[in-house]
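A single protein chain has been omitted from the complex, and every remaining protein chain is retained in its original position.
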Amino acid sequence: MAKTLEEKQYLVRFNCDTKSHLEVRDHDVCATKCPDKDCTIFCPADVYKWEGDRMFVGFEGCHECGSCRIGCPFDNIKWEYPKGGHGIVFRLA
Amino acid sequence: MNLEEYRGVWVFIEQREGKLVDVGLELLGAGRALADKLEVDLCGVLLGSNVKDLAKDTFEYGADKVYVIDDPILEQYRTETYMKAVGDLVRKYKPEIFLYGATANGKDLASAVATEVMTGLTADTTLLDVNLEKRLFEASRPAFGGNIMATILCKKHRPQMATVRPKVMKKLDPQPGRVGEVIEESISLKEENLKTKVIEIVRSAKAAVNLEEAEIIVSAGKGIKDEKGFKMVEQLADVLNATVGASRDVVEMGLCGHDHQVGQTGATVTPKLYIAIGISGAVQHVVGMQNSEMIIAINNDPDATIFNVAHFGVVADAFEIVPLLTEEFKKALKNEVEAEEGGVAHV
Amino acid sequence: MNILVCIKQVPDTKIIKINPKTNTLDRSSAPAILNPYDAHGVQEAVRLRKIHGGKVTVLCMGPPMAREAIKKCVEIGADEGYLISDRRFAGADTLATSYALYKAIQKLMKQDGIDLVLCGKHAIDGDTGQTGPGIARRIGIPPLTNVIKVEEVDLDSQQMKVRRKIEKGYEIIQSKLPCLLTVEKEINTVAYSPLPNMLRAARYEPIVWTVDDLEDVDIKQLGLKGSPTIVGKMWPPAKSEGAKMIDGDVKKQASELVKHMLEKRELFEVKGGEQA
């Protein structure tokens, strides 16, 4: 049974593009205006990780749900679909 | 096909520009064990131009006989000439097992010969054995991207052929003065009837980054923080003669090019040794390297998932341990060389 | 210039799972894809067609669902695709595969003539790289393996020059046409297919041949019967069940690690010492 998110993510097939479909528009906004960094909490795949002074975007594990785009209080995430055929590939439900 | 007619273990002795290539000698080591088990001769096959003198070296590494075809037409490797030469030898002398190095030319040759003499060939083997009872060669290899090992058998055709990955088998310690039999054969092809011609061979020590074929990879994750950290990783790689790998974050930080990236969006690698420095072990990285033979992980976070796939782990500050590792390793190699030289002096 | 590309549909080995009970492939875990090296072969054929004109045909042996792999090739730009599909092909190793493909190629050569045959360097499920040279030997044309660049094609003199990847470098080799190339990934980047190709592929139906559509076939050389090699046992490679953690101060950790690294002593060249 997959308990941790890492274990859950191992269950999913990703056909990653080399280029990110997610982009933090302005890294300064994350650093200076956004103390809560909600995206690092609610993202269901932990795509967003704050590492001390910079937001890292692990786009390869993205489920393309769109929460970050809608949930970012500063509209600071440029969100596109990955190139056709790329990104997450669900096999079941 | 009368299987009983086929006897002996053969090894294709690859030479490049008149020098023996290591893998041939490694295969003599592996072939020796098979030949001893089967109580048959271990034979080398040596093709080229002005290569006859190389034969004696193969005796020191375990060969009993060497079939040599020394002809200017064989100076450079070409499938059409080598396939014909080897095919003729096989038809004439009928070996039961035939090993080739899994090099570019070794694989090319083995594939062509297999069709030429209509027999089975197993590619990229890493484990060789014989079933004495059935007198059957058991060649094993990783399959499906290294997810499984499979033993391949060739029951009704001879010779039983395999290509063997370089640096998997061990060379025997050379026995100076050990001798064997040289059997010279000739080839009946004429240059003007050939369809191919090698125009130029370019070898450069500093080839482009090729992670997928690297045997040792030292890989940096975002735990190495900055340029200084990356330098430190490069220094270790240099001492180990390793290829430098990186997680995507490190590439994104601009510390190296994308051709260094290991993982889902980079290369999938299966080196014999993978050293992960400051890599947390996110799935997108791990899927690219989890089938490495030995994985060493260095991370300051004891809960890093990289430790789940690693064989050896240390929880340590990369900035402390990596330079130390570089020094220790240098020392260890140096000691070994000195010990060896010392040994020679005593003989 | 008529170019034939031999392709294969393979399970995506990047994500494949092995059934731990039977030690066999869990096919449901991995979707079937066009062998990535073959995609580079098709791309190269399309590039050459652009320069020299002619036609790109793909040939595949496999089950009916391998049609999808052929359609993928049409997306990349192939003109036509043939699938040879028959139960009598099943269980083929590389020798039997090269025979079946050879028989189809013979027929295609009669139909349109073929100047060049392309294959991927190897298929990612078997990793053997043996089928290409096998086909070449059967047709009687030179195989040029591990090609990273087509240097020159001269249709007037029926010659081509390619760059082959070899250890620590490359060689340039010249060959008469027709010949067979097996291509490495470096040879090109597979382009993101243009929309008109996608539309064409969506409508395209490959031509399917069975054994009976081929001529002078020796049934004994096909499938399992024609395969000298068989798979004996299979087992999962030893995987780490979590790292053995090395404790102690950094100094001790470092020297312990060096010890473990030296278990792989054969990997490390002694600097300056050139091997005989």
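Every chain is named by a letter (A, B and C) in the order it is written, and numbering of its residues begins at 1.
Keep in mind that, in the parts below, a contact is a pair of C-beta atoms (placed from the backbone, for glycine too) under 8 Å apart; a residue touches a chain by one contact, two chains touch by 3 or more.
Keep this in mind: contacts and distances are computed from a predicted model.
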item	value
UniProt protein name of the chain not shown, from "Geranylgeranyl reductase family protein", "NADH-ubiquinone oxidoreductase subunit 4L", "Monovalent cation/H+ antiporter subunit A" or "Cytochrome c oxidase subunit 3"	"Geranylgeranyl reductase family protein"
Which displayed chains the hidden chain touches across the whole complex	A, C
Interface with the unshown chain - residue positions in subunit A	1-3, 5, 7-9, 11-12, 15, 36, 38, 41-42, 44-46, 63-67, 69-71, 75, 81-93
Residue numbers in subunit C that touch the chain omitted from display	31, 191-196, 198-199, 201-203
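In the analysis below, only the chains that are shown with their structure count from here on.
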item	value
Rounded Å distance, subunit A centre to subunit B centre (Cα mean)	40
Rounded Å distance between subunit A and subunit C, as computed from the means of their C-alpha atoms	35
Per-residue multi-chain contacts in subunit A, two or more chains	none
Contacts with 2+ other chains: residues of subunit C	15
Complex contacts: residues of subunit A adjacent to subunit B	6, 9-10, 14, 16-18, 51, 56, 58, 60-61
Residue ranges of subunit B in contact with subunit C within the complex	16, 19-22, 57, 76, 78-80, 83, 103-105, 107-108, 110-112, 114-116, 118-124, 138, 142-157, 167, 170, 195-205, 207, 215-216, 240-241, 264, 268, 272-273, 287, 290-291, 293-297, 307-317, 320-321, 324-325, 327-329, 332-333, 336-337
Of subunit C, residues touching subunit B in the complex	11, 13-18, 23, 25, 93-95, 98, 122, 124-134, 136-138, 141-146, 161, 164-176, 179, 227-237, 239-240, 242-246, 250-251, 253-255, 257-258, 260-264, 266-271, 273, 275-276
